[in-house]
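Missing here: one protein chain of the complex. Every other protein chain is in place.
Which chain is which? They are A, B and C, in the order written, and residues in each are numbered from 1.
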């Protein structure tokens, strides 16, 4: 498959350049009979716009005042999915293409300007074209459909900002950690005080014309055991692929992750326990299990255990900084560059709904694939 | 696609259980006219067996004295690839299935025993069945073909043991680092002294009945720019998927990786430089570039820059330990378990050729996909 | 893959229901740098509307006065393809959904009403929903892009009406056959006199409230040898799949086709001749060939020979007839049915551009796949 489709059965194809007429997606393979509304999609798209939600500028919003209203073109009839492709478009309403004229022949450091030209011989330079984070609006719209599908299984996906610029948010086992707080602050930090400390640091960096990296955490609960297709479509392999398809992602780890590399087998093996409560979807004669710990992060051999799926994603700092930089232009000449305009200092808060969407797409696909496991 | 095929154009399908008649692979899409011999494949398969190669036991070898001689069944004629599927089988010659009778109804901690049953309703319990590392022999055989294809482009893939049990090997920029040393010691450590320190620790752990995790590094040189299919088939996304398809992998990072999450944009942006030497395969009118640093790890926007591709993979400790553990059996009863037999203390040395093979398969596929980029 | 995407490298995903907001397509994998305009797409879409083009009613037009103006949402910048997905939508402007209220609970004979419900549990009953021929507008738009790509190789695809209601149009070897005439008459018949005879029969059938089947012929010239992926992606297998994906198609044959079943080997083997003029794209040391006859229809072993690709497609009569029929409704009750409104008597004339589009999509895909054949 060409590179704009993700998934095998529950698939999404995204399309669109940052400053073209629209971005969007086609979701194919979403089962029929699911109650899905435009509101389900709008709600997720709004979460991509933290500044607006917060009611004040937080330095983590984009300059673009996009309404991001999705238009559903197909696949839903009388409030239910038809089993046919769901096409959704989101118009690019407020782009100012001329802002980018100065960047037409310049390769911005840390951006994909040159690599796209090296691959395709040409590019839409306006706002990064298709390599813009704008493309992820299509993913979020598709993920909204996947989330509704997963909700029917009792599966819930929650991502949050775990660290920005080295300042860590509380972890799920710490007292300050508060799931409700994630959606209350535009930084998606699960703790009010941490959010404020991080915000302060972001404002400093903004005034210095610099940007920050960070860590995103994701936890999925309610997963049935058995999801993941060995040996190449493992649950963690699919999630890793999905996370590294995010623009500035530089790494991913599951459960104990890189920490597991330091541990011993006797420490890292999670101890199984009988779980007479059972788990949904188990074959006959296979006993229910739970585990004393979750170093594995929710899978063994790439197949879900029914524990929480836990992973972390590292993001590099936003490459668009207003500090002066040196780069090269299309003629091969060294150029001084100061990027104008207002940019996110850190991508993590806006990556939260995108990471959730991609996770939802992986899981929806794996659920459908799993339906073929047994005769 | 079902879960045992990897790739879009240059594909591999692996098959086989640890204690069935054979493991193997079918490589499809390998271009015709490539000089490929049985020796190319045997050589890589031998690298999966470090203990034997070293001429003495190093605690990192398996108990199984497998010859691992590949038989090529198709796809090669008079020493050249035909463009048809290359089927390769490796017989499982020395398995002793009865050794596993005691484990038939027990779910080993840290293994995929229970998850396979949860998914499929049954499993081949002998030696882990298909979830065994034995399956990777098929990957290594396929990767050997991909490596030969890549060699024609001047692409070289080198993986090594970067750390075991917290003891780090020298990095590529340190004086002790020695590429030649990697193949000289069975631990795949790029430094003689480090190899000895790590070996000592491995022997300690073995005597304690425990196991260790570690880090594998990989560097690919000679890559042309332009490889990677945005937005879902990015170079890093594909590598991440490939690495997390390895049995005990728990994380992957590219370039500065998780460290990038701590840096600032002004530090992490790699500065482009004009490179009049040019790079292979650039479209007309696109200037050659090089970069002052390589925090990005060889790609921007998921497309190769032509710099070295650099990534690291974290592996958890081998779950088969001889210390006593508590677990659960098929009847749902808690059981004491002491795993018999001789097992690797750390998977990294044997994962080195497998990681290289998977990397080769990703890159061969991306090279073929890239042939369709321009009209 | 879910069932709305066609192709491996040059792919199309279509979406849309007949009476939803829009139909359309996403073309992915179209190589970058191709000059493609909205006009290229409009032109093909207009060919789907023969009645309008002819300037008078011909009994082969639909009741729907659709403008069918495509809107290109992505993938093209400054007149050239970017190598990114090309999303095209065509609004459903003049649908009158209430016309279909009477059919809401009735299964029309010869239509897919019941089978869609049997599969999905529900359907959009308005105008056939997604099973409507309206869906093919997205295919034609995508095919227009593929045609432009193929034109760069000198490949030309021409389909025409070979027979309707048993009245045959002249064949390519007959004197009356006139390629120019195909686009001059709305029936797509390659001969003026035949067109008039067929039109007369169509008008008779219309007055009787009945409909007719027919045969579509397609000839592709300028194909390089070597297209087709053995053993499952053969040129003829892919074309057959494409043709049977058309709504009312009931059969396809290549070259001598069903006639070959009656012949002897000594008659059917096409005799090769040396062709010193050579053919484009041959490997070194492989001589050019031509053939004295073309019973094979342009391929041997599923790989193009460089001769004309020739095939024929049989279509059943349009199932929407105004004669009274008996059928069953959703409650399982027998019902009398008279289908109201104005419908095509024969689908062939409007199938001509769709068959060409699907052929173009197959060939564009096979050209890209063929780029990976040799090392």
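The rule is simple: a contact is a pair of C-beta atoms (placed from the backbone, for glycine too) under 8 Å apart; a residue touches a chain by one contact, two chains touch by 3 or more.
Quick caveat, the model's predicted, so the values are computed rather than measured.
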Chains in view touching the one left out: A, B, C
Touch with the omitted chain, as defined above, among C:28, C:68, C:181 or C:229: C:229
Residue among B:124, B:183 or B:203 touching the omitted chain: B:124
Contact footprint on chain C, counting only the chain that is left out: 1-6, 8, 14, 107, 109-112, 114-121, 130-131, 135, 163, 165-166, 205, 210-215, 225-234, 236-245, 247, 249-258, 260-274, 276, 279, 282-289, 295-297, 299-306, 314-321, 323, 325-328, 330-334, 369-370, 373-374
Sites on chain B contacted by the missing partner chain, in the whole complex: 1-5, 8-11, 13-17, 20-24, 26, 28-29, 32-33, 71-75, 77, 80, 82-87, 89, 119-124, 129-130
Where the missing chain touches chain A, by residue: 8-10, 29, 31-34, 81, 83-84, 149, 152, 230, 368-369, 371-375
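Here is the rule we use: only the chains that are shown with their structure count from here on.
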Chain closest to the middle, measuring from C-alpha centroids that were averaged per chain: A
Between chain C and chain A, distance of the C-alpha-averaged centres to the nearest whole Å: 39
Centre-of-Cα separation between chain C and chain B, whole angstrom: 46
Separation of mean Cα positions, chain B and chain A [Å, integer]: 26
Multi-partner residues of chain C (each touching 2 or more other chains): 8-10, 29, 32-33, 83-84
